[in-house]
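With one protein chain withheld, the remaining protein chains of the complex are depicted in position.
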Amino acid sequence: MNKIRIATTSLAGCFGCHMSFLDMDERLVELLEHVEFDRSPLTDIKHCGPCDIGLIEGGLCNADNLHVLREFRANCRILIAVGACAINGGVPAMRNHFDLRSCLEESFLNGIGVENPQIPDDVELPLLLDKVRPIHEAVRIDYYLPGCPPSADEFLSVLGDLLAGRIPALPKKLIHYD
Amino acid sequence: MSPAIRTASSEQLSAFIANTCSKSSHLLHVLHELQHRFLHISPEAVIEVASFLDLPPSQVESAVEFYSFFSTVPHGRFDILLSNCTSCGYTANGQDLLQLLCDRLHVLTGKTRDDGLVSVDETSCIGMCDHGASLLVNGRPVTGLDAVKIMRIAELIETGTPFENWPAEWFDISDSIRKIGLLLSEDITAGNGLRESLMRGIDGTLEEITQSGLRGRGGAGFSTGMKWKFCAEAEGSAHYVICNADEGEPGTFKDRILLQSHADAIFEGMTTCAYAIGAELGFLYLRGEYRYLSPHLEAVLARRRVQGLLGSSILGRSGFNFDIEIVVGAGAYICGEESALIESLEGKRGVPRNRPPFPVTHGYLGQPTVLNNVETFVAAAHIAQNGSAWFRTTGTMKSPGSKLLSVSGDCAYPGIYEYPFGVSIKQVLDDCGAEDVQAVQIGGPAGTLIGRSGYKRIIGFEDLSTGGSFMVFGRKRDLLDIIVNFSRFFAHESCGFCTPCRVGTTLLKNAMNKIAKGQGTQYDLDEMERIGTLIKRRSHCGLGQTAANPILNGLQRFPQIFRQRLARGDFEPSFDLDAALEEARQITHRDDAAAHLE
Partner (left out) sequence: MEAKAETAANTINIDGQEIPFEHGQTIMDAAFAAGVYIPHLCHRPGLTPHGSCKLCTVDIRNRISASSTSDRRRQTKFTVDADSRSVSACTTPAAAGQQISSNTPALNEVRKTITQMLFIEGNHLCPSCEKSGDCTLQAVAYHLGMLDGHFPQFFPRREVDASHPTVMLDRDRCILCELCVRASREVDGKNVFAIAGRGTAAHLIVNSPSGKLADSDLETGDMAVHICPVGAILIKEQGYEVPIGRRTFDLHHLGEAGLEKVVLAKTVYRDE
């Protein structure tokens, strides 16, 4: 039987969701009998090929996030928003309280301990979006896995459902936003 | 400090407020005077008014922030509001007059110019729909705008010309009455209806109104006789009569004509009601946009007092005491809703109450109150004078009498048409010289959008009921733009009390903008239908319950206007990606390929 192919990435997130995924510990071994990984920080594959499932951690804070997200959408049959940041912007979205300019000025010009003050403008750097946004505002998302981070049990529950060909349904006790 | 800010020492402010409050203690009145005099209402003024009227400062502050015509930052000495209605709005004649005026005066919409001379903004329909594009300058309407007139206005403002030296004819708002019927063909003789009523007695009067089959002209169509009866029977320390002259539904202006030319009939109707229900005080709640009519109305009231038709012992009948106060609203469509209007009269935000109880038992100050539309009172006065049988000679079984329609939009003869109920849409279209019609909006944005297949339908409570708005859209109009306009209207006017309407109207507005920009997909259409249905069914009051009508009607009857704008694909972002990078491009001075998103 062909293995289910999964890709994962972290956009404007903290990798906490990925760490939580690894919290499956020994259950990961069992899972790997049914799944294999495409692009993911776990594999170091740089670009996503055709996949069954894409797991996205983090919201959108810059142009590069959007390119990555689109690559995932184009290649993954099922795209899952993982964690608070992907779902509503999360903690990074707290910068939405301020103009982008004042955020950058605080970080690179006026902040405490800033040396050689200047706002980075290298063309290599992805430009920041005016606001950090959830990923469902940019592409169609098939399923949501809330939590900060979602527990390993949540990952297993959802993947388990998908592997069994069921529509994912999180039991109430696993739904947590924090 | 810019000269615009008419600064006042705290003594001056106190004196002004004391003086104003002594004339009328209605919060709205005091706030209007402050706004007019100081071009804004400062935090100090809020505190001062609160202490003078013995109200919590938070109540005054919340009112100031609720009504569009009050501001906490200074407006210009010339304060201009252009209507954004589809009939009397700034794009009504195909040109963006708001932009033109702003460019001309070097001012940004919604921002007072640095020298304090002028501020320009837009506002919901100001009820001048039979006169084309219109604006209010310091509360006075100027109609029939075109590019030339806008240039003239800009000039007069730039030179600081006082209104006395503006062309006087600009401020004349003529009555464009095109078709007269039962009510408009003869005016009542002041006092006649009242005399008849006194002869009939209280029960007789209630019976006569009930027998006439008169139903409310504000849109709801509740039996006026029953309403008066319920109120007369309700216990309370006082009874009140309120005339709803808020006329906020875009495309409606028939009450304006009645206020201007048939004020006697309105007051006669109110006084008849007062007699029937035992009220000693009544209010006419005049929409802020019609504030310019206030002196005229006051004059009619003064005359009627002299004539013994108001005041104590009216027409010599001892114990029949009644008077009427005019209270002017301040730019909030929701205040046309009866319970919101009463809240507003009580000096609060115009938020609709929970019902039951209804105003007939718990209205103004919690006391039994009759609240009727302007036209309803006019009809009641005529019925009092001429009897119920006379009234029933026209109209249909379910809708006796006549209806004033405010016809506007793409037709040769916009204006007021009085028809017997039961007239077909087609008849009205023929009479007003509408050719090549694409659609008609009956009852304003809150009403129904119909296409050709609906033209055989009739005006009446049994089919298309309307407060009076009848907007014609010709073939050349972009119907989608109209719906965008209506969805903006509701999002702007939602009072914000209940979740479905507060959030939902903004979601609908955003979705419509997205479609109009060619960035919507079928997904957005499905979403609009789903949210629209929810808002309609779950909202607290009539505003929310009708706010989705233009979209739902549009999706049902004119699906092609949405579909032809859809983007390819099944999903488009909710925000403009490239625009979201603009701020960063400016900060970093970048414009390379990677600095853009498609």
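Letters A and B name the chains as they come in the text, with residue numbers starting at 1 for each one.
In this text, a residue touches a chain if its C-beta (ideal position, glycine included) is under 8 Å from a C-beta of that chain, and two chains touch if they have at least 3 such contacts.
This one's a predicted model, so the numbers in the text were calculated from it and none came from an experiment.
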*Among A:8, A:40, A:88 or A:157, single out the residue that touches the unshown chain.*
A:88
*Out of A:12, A:79 or A:148, which touches the unshown chain?*
A:148
*So which of B:220, B:281, B:516 or B:594 would be touching the chain we can't see?*
B:220
*Which one, B:14, B:62, B:294 or B:321, makes contact with the chain that was left out?*
B:62
*Quick one: say which of B:53, B:281, B:315 or B:507 touches the chain that got left out.*
B:507
*Taking the full complex into account, what residues of subunit B touch the chain not shown?*
43, 47, 56-59, 61-62, 64-66, 218-222, 332, 349, 354-356, 358, 443, 446-448, 465, 491-500, 502-507, 510, 530-531, 533-534, 536-543, 545-546, 549, 574-575
*asked:* In the complete complex, the non-displayed chain touches which residues of subunit A?
replied: 81, 84, 87-91, 93-94, 96-97, 131, 133-134, 136-137, 141, 143-146, 148, 170, 172, 175-178
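What we mean here is this: only the chains that are shown with their structure count from here on.
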*Along subunit A, where are the residues that touch subunit B in the complex?*
63, 66, 99-101, 104, 119-121, 123, 126-131, 133, 137-140
*Within their complex, state which residues of subunit B touch subunit A.*
523, 570-571, 573-575, 577, 580-585, 587-590, 592, 594-595, 597
